[in-house]
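All protein chains but one are shown at their positions in the complex.
First chain written, first letter: the chains are A, B and C, and each begins at residue 1.
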Amino acid sequence: MIEKTATIPQGSSLWKDARSRMAKNKFAMGGFGVIVVMFSLCFIFAWFCTNPNLVNLTNKFAPPSKEHWFGTDALGRDLFARILYGGQVSILVGLIATSVSVVIGIVYGAVSGFAGGRTDAIMMRIVDTLLAIPFLVLVIVLQATLSDWSGDATRWIVVNLNWDKEFTGRLTNIVPLFFALGLLGWLTLSRIVRAQVMSIKEREFVEAAVALGYSKWRILFRHIIPNVLGPTVVYSTLTVPGFIMYEAILSFLGLGVESPNSSWGVLIKEGANFLETEVQLLLLPGLFFSLTLFSLNFLGDGLRDALDVKAAKD
Amino acid sequence: MSLLKIKNLKTYFHTRGGTNRAVDDISFSIDKGEIVGVVGESGSGKSVTCHTMLGLLPQPPAKVEGGTVTFDGEELLDLSQPLLRAIRGKRISMIFQDPMSCLNPYLRILDQITEPILIHENVSRATAEARAIEMMTKVGIRDAEARARSYPHEFSGGMRQRVMIAMALVTKPDLLLADEPTTALDVTVQARILKILRDLKDDLGVAVLFVTHDLGVVAELADRVVVMYRGKIVEQGNTQDLFKNPSHPYVKGLLACRPTLETQYRILPTVEDFLQTKIEEDGSYTLSDHPNAEDRLAKLTSEVNSDKEEKATLTSLLQVSALQVHFHSGGGFLSSPHKTVKAVDGIDLQITRGRTLGLVGESGCGKTTLGRAILRLQETKSGSILYDKNELTKLSQPEMLPFRKRMQIIFQDPYASLNPRQTIEQALTEPMLVHKIGINQSERRDRIVSLLEEVGLGAEFLLRYPHEFSGGQRQRISVARALAVEPEFIVCDECVSAMDVSVQAQVLNLLRQLQQRRNLTYLFISHDLSVVKFMSDDMIVMKNGKVMEHGNADTIYKNPQSEYTLELLDAIPSSSLLG
Amino acid sequence: MVFFSLLIISCGETSSVDDASRDGILIMGNSGEPKGLDPHIVSGVLESNVIRSLFEGLVEAHPSKDGIAVPGVAEKWYPVNPKRPDEWVFELRKNAKWSDGEALTADDFLFSFRRLLTPALASDYSFMLYYIKDAEFYHKSQRSYLLFRSDSNFTEEWWDSLKKVDFGPNEKAEEGSFNFIGLDKLNLTELEKLLDKPSLFKWPSDLSTKIRRSLILKNLTFEKTNRGNLKVNELKDLWELIDFGATAPDKHTLKVKLNSPIPFLPEITKHYTWYPVPKHVVLQHGNVGERFTKWTKPENLVGNGAFVLQSWRFNDHIEVSRNPNYWDKENVGINGIRFLPIGNLYTEDRMYFDGQMHVTYTIASELIEYSRQKYPEHVRSELYLGTYFIRTNVSNEPFTDPRVRLAFSYALNQKSLIDNVLKGGQKPASGLVPPFGNYPASDVVTFDPELARKLLADAGYPGGKGLPDIEFLTTDKESSKVTAEALQAMWKEHLGATIKIKQMEWTSYITAMFDKDYDMAAGGWIGDYMDPLTFLDMWMKGVGNNRTGWHNEEFEKILGMAAQTGEATKRYELLAEAESLFLKERPILPVYWYTRNYLLHPDVKGWNPLLLDNHPYKFLRLEPGSKNRKD
Partner (left out) sequence: MPRFLIDRLLQGVLVLFALYTITFFLAKAMPGEPFTSEKNISAETKANIRKLYGLDKPIWEQYLAYPKNIITEGSFGISTSKGRPVIDIITQSFPNSLILGLCALGFAIGIGVPIGILSAVRKNSWIDWVCMTVAMVGICIPSFTIGPLLQIYVAAHIPGLKVAGWGNLEDILLPSFTLGLVSAAYLARLTRGGILEVLSQDFVRTARAKGVSPIQVILKHTLRGGLLPAVAYLGPAFAALISGSFIVETIFQVPGMGQHFVNAATTRDEFLLLGLSLFFGFLIVVMNLLADLLTGLLDPRVRHTGGTN
């Protein structure tokens, strides 16, 4: 609408510009701040907390005190420590599962949309098929096949690489979870990416790339995909809560965190049963969970806006 | 008394990047039944003026900093939103540049044309529809009754603009604001639209504020002209006087840099040849005549014939024969399957190495398709493309790869054809990487720097993104990118059509210089006969996928053989004033 | 379809307890949707809750006393020889009728027994009739045995060599060989093939060729004779070969001959597998061994209980109303019962608090204390005939050593678990068999961390050193998880053992237990009838419910002795001896004896604590106006 006269802003690149725009976005920066705080709480401060798995049956449902900032849970364990340790799992699940599904979703959707025609129809029908697969069945099968795997893997790693046993156990336990989540989490995303790609591939710079003799893959990965990242980022921040909650359900089915370790999803799911009696068991983990997701969402929105070249033209 | 009187209007945009004085203290007026042309290049503030009047600017970032707009005794800028709405579309209507994007794609034509009536007048829907159809007929839409129920995408560009005009005039307004209404249209269509506007002005007595960057259109249509530059009015007056005796250097430059059919220069003069801009530290500036304007012009004139000598080697580089490209549409649901459009229907052409073949025709004639087909960006149906004795139609895409290095294309919209998320360096390095030009990064970087210098840009731009450049600069980057693979043949597909005349002149000059320096061969595609004539040695006139006329550019201009060429020549507005 | 459902929905019903009390309708939470209402096919508690209202057995449960039978279809019952109660007589009442008005006779019982035992019906609970003479042979289609038994030419010695051979299904055998199916399961064509080529069958090596051939021939002749309309790939029914223990000397007398003396037989007949089904209705909709017939459809179902099926809306409710043809209809206290299949414990409790039902199936453990505080007079906590225990896999290290098992048992603070985690008033299990009647309950299982540590050290794991990681298998329920976490902490604290909790979805959990793919597994057992045996006989070798890999010859010998004892006190003594032997070995770690915790509305009268929770509905009364929740 309004074009600027031909004066050129001095020495700013897209990323630099994006960063400075981000810096001016209060919500995005607030979100970023909260996430940084959450990270440091869960991954650094947690090490200085009391043992989150220390059961004390005589001190259950204790009110907040000096020793137990958030009080204790049904087994007398320190709720604050459990929330922080649970955050480790949930944040990792949120980040890794989302990344896995974003990577698969983008590549699959982009290939489908870019190829078009019959390939596209086949690929999208595959998505339809996968959408209809009963998720629970898949999880049960995975649980059965992968739980042995994780035990074997732990043994192998401990024996051959000499890693810490508990750490390895937690790791190998959670890998099948990512597998399960990543396997189906990308479906909707791929449809979104595909729609974006379909419109972007009509843009002239793609034709210019063909004219310059670029290969299809180069065009896809260097020219089309970078241009669909913005909306994808926003959508994927919306999928994070879903993943974290799925983790809770899967953990109960034996695919995920192993008791007595916990995660936000598991804490919330268990806490929901104490609604009549001990509401804080739901509210406190729920607060951490929501706060992180809100922040992530603001950050995602901010990132999209900052990366949006069209908006940057104003 | 004037119908509309603008006095000391100031509209600024306040953005993070600073304040842009889009409209900076302008005054002019329009009388009843008068056509006033407002001329200026992009960014001159002419559209902002129109939008300010009707309160259509997004606020923020826009803000009216001062001045008055008096319409028929009322102060528009002070009106409340409901009162202003009562004027919008009823007493002051507006038509916009791009009729496709300005019509609602989701609503039927009839609904859109009747909407202003239904909003502003207390009439029944049937009456409104009758009036709408009447107005559609008046603006030259045949079968108005039947076509009123179609959607915008089912109309051609010219027809859509007629719809816009019908929509604007259906409430019989006193003032019509026409914001570049013909810019996106072909010359013949433009001629028809201008005629309609003139007729309507006479019929309905409506005053028109006609905003355009095209001097020719204004010269043909307007009673008075206002020339704007950088938010200010640099000159205004009676059309005849202004064109005959421009006083401001900017106007002089503008008039001179526009290639016409009569232009004899090999290199066009540019606005900078006439105008000197002195920018003060506080951002304000003063404009004055360029001290050396006379000399510069004289130099250009002297060059007229200097390099017009025939090229020594006359080997044919490209030979296209009986080329056909068909599009299949339909086959979807609710429409009959497989409608075939013969976009290119048996074209023969030949291009000599080192020369330029001009290809002119109106939108939809198949010229762009032809250009893309030659580069194998478009599948052909039949015919042959012989490039340097190689038959391109038989090659697979991987086999085309070596030819991609030799044949390049420059598109109309440089912004769209540059990946918005690549820096200039990445955009220029990538083709070199793909075609294995340059041994290492530093060598490629050196090449890019010299390329940029060649197209008139500096190395300081390397790390920037396309959105940080102006249109002319972007097109220079496109040119540089095309040159990065060191091609010998370039298809210029409407590559200056979207530009202001002053920028257009610069780019045309650049192409010219590059051709001489690198012995390039061009296929120059445009809808603008004057530009094609200026650029080309030979030219082809195309219509409906077929060649209408073919021959030496000068000859065709001087002695057009086909009726269609004649029609095109006639449609070019007001050549008499701009000679 | 939508319109139809909207119609259903809009013709609403009142479901507040007050209205229901006034109407004499009891609203009961029933935890889930029954698989069906055919007493011979279903096997669960929730099905039994509905079936007990629609059918009535020979004897009925007493409304307030455990282990006492009151008359049902039978007016009188007695063992023929009180010293050796292996034959019983049931005298049926003459006015017993089906709900469609047809007379109910001893023949209906005989038909029902045969139906339950028919292999093709594939009933889960057929074994409840195995006490009856020859019932098991028929149900297991032990053709070879029955053929030889009825043949006087063969001597006992010859038979002895045969007896050890298992002709039943043997899935582990190679495919392609007949042993995959088992000799008894071979049809006519297969037997003919086998006669030509006996090597097709994987024979036990100690069977001579002669016996082998004679076996095949006997089976073949039996299958050949008088085939009637049987197809060649169908097996002939063995009913004519057996000497079935149940007989009907006349229309109103049922005589049951048992394999061994069973003094508590009337207790067993309270189980719904012993209920009669209407022969005339069942045969109207299909033949005796047909499973998927329409006779249990609401419009067809005929029973003999105090109530008849009124409506059954799938997954929504089942409603029963008074049976006008019930022999004791004058004494039925309520007009009907509505069973709600509420699977979500919390929802059930909230519905109760909202005044939507009279009695819940259970209380969520998180809500027990809350309920006790807010509705003290509504909460019921009653002992239930069941034990929660933890199986150990005795073929896996470290549980191969009984001392380790005992150590884990002594390190278990049962009381703390009950008081702090479960909160349902469960009893610490001092033994395997819950206390009831005259049975002397064991008291050897206690919490003794000192002893536990010592035992573990004796076994070679002082302070838990050297113990491998132990996998504790449990289910995907929240309550199992919290229990497991508490136990994990106890074993860590007292023994220094590292326990890994492995949660699994239900069927996977059961399957893993069956496959002995675990180290320790949470589990439990609910008694089928009022006798210690229901907790003890499952630990014998090869019994499907054992799953620990533990077995003991001495233990089995004592149980065998008890089986042959007709005298009640002596029998209990033997069973107690078996139990204490079992606890000395402790392949399972008893944790607590179940209680049933539920909410009961004060309007409901005549609802007394019963160990089996099989409240006879006909004795209930509803007195509206008792204190109500929404006040």
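Methods note: contacts are C-beta pairs under 8 Å (C-beta built on N, C-alpha and C of every residue); 3 or more make two chains touch, one makes a residue touch a chain.
Owing to the predicted nature of the structure, the values given are computational and were not obtained by experimental measurement.
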| item | value |
| --- | --- |
| Left-out chain, listing which of the shown chains it touches | A, B, C |
| Sole contact to the chain not displayed, among B:Arg21, B:Arg88, B:Arg162 or B:Arg230 | B:Arg88 |
| Touch with the omitted chain, as defined above, among C:Arg291, C:Arg322, C:Arg380 or C:Lys415 | C:Arg291 |
| Selected residue (touches chain absent from view) among B:Val23, B:Val39 or B:Leu54 | B:Leu54 |
| Residues of chain B (touch criterion as defined above) contacting the omitted chain | 54, 56, 85-90, 93-94, 96, 98, 101-107, 115-116, 119-120, 151, 153, 164, 167, 329-335, 337 |
| Interface with the unshown chain - residue positions in chain C | 1-2, 4-6, 9-10, 12-13, 15, 33, 35-36, 41, 43, 119-124, 126-127, 139-141, 168-169, 171, 185, 291-292, 313-316, 340, 342-344, 346-347, 350-351, 353-354, 356, 505-508, 510-512, 514, 543-545, 630 |
| For chain A, the residues touching the chain missing from this view | 27, 120-121, 124-126, 128-129, 131-134, 136-138, 140-141, 144-145, 188, 191, 195, 198, 238, 241, 245, 268-269, 272, 275-276, 282, 286, 289-290, 293-294, 297 |
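FYI, only the chains that are shown with their structure count from here on.
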| item | value |
| --- | --- |
| Selected interface, A-C versus A-B, where C-beta contact pairs are more numerous | A-B |
| Chain B-chain C separation of Cα centroids, rounded to whole Å | 87 |
| Gap in Å, rounded to a whole number, between the CA centres of chain C and chain A | 47 |
| Multi-chain contact sites of chain B, meaning residues that touch two or more partners | none |
| Two or more partner chains touched - positions in chain A | none |
| Chain A - residues contacting chain B, complex | 1-6, 8-9, 11-14, 21, 24, 203-205, 207-215, 218, 222-223, 226-227, 309, 312-314 |
| Chain C - residues contacting chain A, complex | 346, 364, 366-367, 369-370, 416-417, 420-421, 476, 478, 481-482, 484-486, 488-490, 493, 500-505, 508 |
| Residue ranges of chain A touching chain C (in the complex, touch as defined) | 53-55, 57-58, 60, 74-76, 140, 143-144, 147, 169, 251-254, 258-260, 269-270, 273-277 |
